[in-house]
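In this view, the complex is presented without one of its protein chains, the others remaining in place.
Moving on, here comes chain A:
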Amino acid sequence: MAEVEETLKRIQGQKGVQGIIIVNAEGIPIKTTMDNTSTVQYAGLLHQLVLKARSTVRDIDPQNDLTFMRVRSKKNEIMIAPDKDYFLIVIQNPSD
């Protein structure tokens, strides 16, 4: 439990990190550092995106699997690390 907190704190402390969300397989945000509305929005939209991406990768090559996703936009970068049951979403403002 404390390790989880420590990990999250470490990530939060990195330069440019705006927010962290942990979402479970159903799309429910378990842990978040942002406000509720944005959390729900991010969780819902990104959940679908990751599932689609994963199915795409596996369709092309069934042996393959999605390990990481980065969505770079003009204002920031959304990074999603998917797992079997949970996703870790981090929004970062690239430093430049």
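We take it that a contact is a pair of C-beta atoms (placed from the backbone, for glycine too) under 8 Å apart; a residue touches a chain by one contact, two chains touch by 3 or more; residues count from 1.
Following the convention adopted for this analysis, contacts and distances are computed from a predicted model.
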The hidden chain: which UniProt name fits, "Dynein intermediate chain 2, axonemal isoform X1", "serine C-palmitoyltransferase", "Exosome complex component RRP4" or "DNA replication complex GINS protein PSF1"? "Dynein intermediate chain 2, axonemal isoform X1"
Which residue numbers on chain A touch the omitted chain? 1, 3-4, 7-8, 10-11, 14-17, 22, 24, 26-28, 30-31, 40-41, 43-45, 47-48, 67-68, 70, 72, 77, 79, 81, 83-88, 90, 92, 94-96
